[in-house]
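Only a single protein chain was left out; the remaining protein chains are all shown in position.
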Amino acid sequence: MTSALVVDAALALLVLGLALWVISTRAAYSAVVGFVAYGLLMAIVWVRLAAVDVAMTEAALGTGLTGLLLLGAAARLAPYEAAEVSSRPGRGLRMLIGLLCAAIALGLAAVVLMLPDPAPTLALLVAENLPPTGVGNPVTGVLLAHRAIDTLLESVVLIPALIGVWSVAADPAWGGRPGSLPRPQSGSALTLLAQVLPPFGILIGIHLVWNGADDPGGKFQGATVLAAMWILVLIAGLREPPAVRDQRLRVLLVIGALVFIGIGVAGIWLADAFLAYPEGYAKPLILAIEAVLTLSIALTLGLLLAGPPANDHRSGGRS
Amino acid sequence: MDSSSLLVSPFTSLIELGGLLLVIPLMLPVIGLLLALMLGGRFLGRFMLLLLLLGLIAALAVATAVLTGGDALLYHLGGWAPPLGVALKADGLSAILLLVSAVVILAVGIYAQRDFRVPPGAPETRASLVFWMLLMGVWAGLNAAFLGQDLFTLFVALELLTFSAVPLVALDGRAETLAAALRYLLFALLGSVLYLLGAVLFYGTYATLDIALLAERIAGAPSLPPPIVAAAALMTVGLLAKTALFPLHLWLPPAHAGAPPAASAILSALVVKASFFLILRIWFDVLPGALNPMTAQILGALGAGAILFGNLIALRQARLKLLIAYSTVAQIGYLFLIFPLAASAESLALTGGMLQVVSHACAKAAMFMAAGLLAGTLGHDRIRDLGGSIRVLPITVLAFGLAGLSLIGIQPSGGYLTKTLLTAAVDGTGQWWWGLVMQAGGLLTAAYLFWVLGHALSGPPSGQVVARPGRAQELVVLALALAALLLGLLPPALFDLVGVGRAGLDASAAVSTAMAGAFGWSKLWGDVWPILVVGLLVLGMLPWPDRQANASERLAATTSSVTGHWAAALGAILERADRGLRKWPVAGLSLLVLALALAAAIATGS
Partner (left out) sequence: MNGPTLFGLCGAALVGLGLYGLICQPGALRKILAFNLIGSGVFLLFGVIAKRGGGALSAAGLGVDGDPVPQALIITGLVVAFAATSIAVALLLRLAEISGRSTLERAGSGSHSPTHERAPAPERAA
């Protein structure tokens, strides 16, 4: 018990130290590197909090894809960074803001200590209502049955986000291929990696989705792994990213949410409610939704990373 | 069978769906968003128009069902009841907002057909696809925010709304609008993360995120537990940041003025109302007993600050779209007078506030689109160079003026009714100071509208006509302006919609009492003469017969009188204050101070 507490305390201190580094270090690039390390530590924290599903998502998405996105951005923004200092607020203002932020953090900390004990929870209710969904992983049950609307809306949210990313393209570049991915100069090692890794990555991704019904894992984690493999192939230059005008791409992007809605609407007649599953068919339907949704989400995540369409792919996004 | 019954019978069967009916407004825009990406192409605008019409029918059906049924519609998604599942609910407030959103978005959809049409020969343009998809995204986010009963689902709805609204700001791709969009996004994200933090604390205390269940459990507690105090303060501040209530308005003027006119109309008329609506939900539905006088006075004071400050800064603007954007900053302020007035006059305050939401939505959408037509026709939106535009665009200028009458609050407009109801609430609660603020706000609004109209009406056209607007565009703007102006003539029974699903709220009685003797020539004269005085003052400052006046001078600088100098000095000070308040670190500081002040205010009362 005590040794576990020591481990937890060390973890918490490390996390805080890295967060402090992310906020205070001078160069944006090293701040992002600090953020990636921070994310990996957070994944361990999630395991310590018995949230393995969250740990996987944090590692894959919160750290992996976000890290890639921010590292690329930091590299491209480096030339403008020196000018930033001049618009920094004055020392007095910074101290005042720091004091107020500390007050808010202290208030929150006090609130954490005053949370009711024993803690109220829905865990029992979820456990009681898991059998009708046919899945064994309660997190998957919550995401795809009890609170299916959140998952549906959230897979929909990715679409305006992608349109937002695409919207900053120059007009003549519209319809073309995304051009924000970096291309390393000599990529022999990368090329090898990009040839060897994806088959395994795809297997892992599919395993995560398939397994997510009963064990930790699920469509977001699986989709992130798939997206990461795809991005690796793109960066290595083995494949070109698809053009945003590509009709097949567009169908694939929305098919997951459309199938989800379709099954949900069918539920009105077959199971008496929108987003309900007919008795006995819940598990196969959930697996079907997860499979298509994984495909759509993986594509969307990859394209969010690939940036807006550019005239000349590989020239750094300039038109 | 005649054609009207053909129309009516599917409509009545829609109403018979009960709670299931709510799935239509929730899912229709989502499906539109997804199909738009799949279909794309030249005829996207037409297809979207069809969906918007269907959406209006669905919203009408919900409103009719709620009003005739006399009770809120409730639906458990997936058949799972809260706290495990997520509920949808349409009470009167939701129904009103669904309806006004459907109307305004349909009008914007008609207006935007021309602005976002794909040129012949091109398969698709960036602006067209992005605009129509994000319009659907905004609509989906709005409807989800109006119907959701779960604090986390509402968070996702808010994010859907933000992600759709922000890129619309930067649609023209200029550096200034990109910066405005980024500033809007980052401040809105700060708002949503604070909102989410509040939701987390609610869950940690009561293990549910359902509004009705939370209300039940909180009502049963002897006093507000500390986590709930913190949650209420954090959520309120986060939503204030998204609503751009003074002094957190840093992002609104550049964003709303920089967006294309059709997008500005949606952003100003509807998007800021969604986060306001969630503030109402928190204070009137989740924590109905916790709105103590101190908290209410703080919110009211911010509203009063918005009214005075926003209107004064609007008066200083040289560009029409920025003037309208600052007018939005001011009009948002009226919404927050609800809180101090609701303590002892809830029916009047809530009904007045909802009317303000509706009439401002119609009027402001009309004004932004009118400004867009003026700018598109003249090639600029400099107020000083609008001279003679009445001859070029008579319908547009008329629509702008009529919408303005509603903002000032002249009979029989929605703005007038709002003011009458809120004034009755002021009289009932004895808080005379809010009445003074409203009077001053009306006069300032009159001043800048006269300033714009004076320019538009005077002299010969001072510039070349760059392009002609479409007739449909002009008519749809006029229709929205007329809707805002004639809102006050609705039968009082319709106002019962406000009170549906809300115990002890009798809106139509409140309206009837407040409106008894409100319409009449002597009352009209009493309201109009101070406005006429302001009008004469402003018109006196115009370079009326002399069109040669230096166009770069400012409003007050044109008069050489002593008062003119004083006004100019005051204006310059205010403008500098505004620029200071809108700096990012200062706005952040305001947000932190507000969060702590609200937490202290809520804690002292509980």
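Letters are used for the chains, namely A and B, taken in the order the chains are written, and counting of residues starts over at 1 for each.
One rule holds in what follows: a residue touches a chain if its C-beta (ideal position, glycine included) is under 8 Å from a C-beta of that chain, and two chains touch if they have at least 3 such contacts.
What you see is a predicted model, and the numbers here were worked out from it, not measured in a lab.
Out of B:Leu22, B:Val498, B:Leu589 or B:Ile602, which residue would touch the omitted chain in the full complex?
Residue touching the absent chain, from the options given: B:Leu589.
For chain B, enumerate the residues touching the unshown chain of the complex.
So the residues of chain B touching the unseen chain are 84, 152, 155-156, 159, 162-163, 166-167, 170, 173-176, 178-179, 181-183, 185-186, 189-190, 193, 196-197, 200-201, 203-204, 207, 250, 253-254, 257, 313, 316-319, 322, 326, 382, 554, 575, 578-580, 582-585, 588-589, 592.
In the whole complex, what residues of chain A lie against the chain that is missing from view?
4-5, 8-9, 12, 15-16, 19-20, 22-23, 28, 31-32, 35, 38, 42, 45-46, 48-51, 53-54, 57-58, 61-62, 65-66, 69-70, 73-74, 76-77, 80-81, 83-89, 94, 97-98, 101-102, 104-106, 108-109, 111-113, 115, 117-124, 126-127, 138-139, 141-143, 146-147, 150-151, 154, 157-158, 161, 164-165, 168, 180, 218, 220, 297, 301, 304-305, 307-308, 317-318
Methods note: only the chains that are shown with their structure count from here on.
In angstrom, rounded to a whole number, how far apart do the mean CA points of chain A and chain B lie?
About 33 Å separates the centre of chain A from that of chain B.
Can you list the chain B residues touching chain A in their complex?
20, 23, 27, 30-31, 33-35, 37-38, 40, 75-80, 83-86, 123-127, 129-130, 133-134, 137, 140, 144, 150, 152-153, 156-157, 159-160, 163-164, 166-167, 170-171, 173, 178, 197, 201, 204-208, 225-227, 230, 585-586, 588-589, 592-593, 595-596, 599
Using the touch definition from the top, list the residues of chain A that touch chain B in their complex.
89, 93-94, 96-97, 100-101, 103-104, 107-108, 110-111, 114-116, 119-122, 125-126, 129, 145-150, 152-154, 156-157, 159-161, 163-164, 166-171, 174-175, 245, 250-251, 253-254, 257-258, 261, 265, 267-268, 271-276
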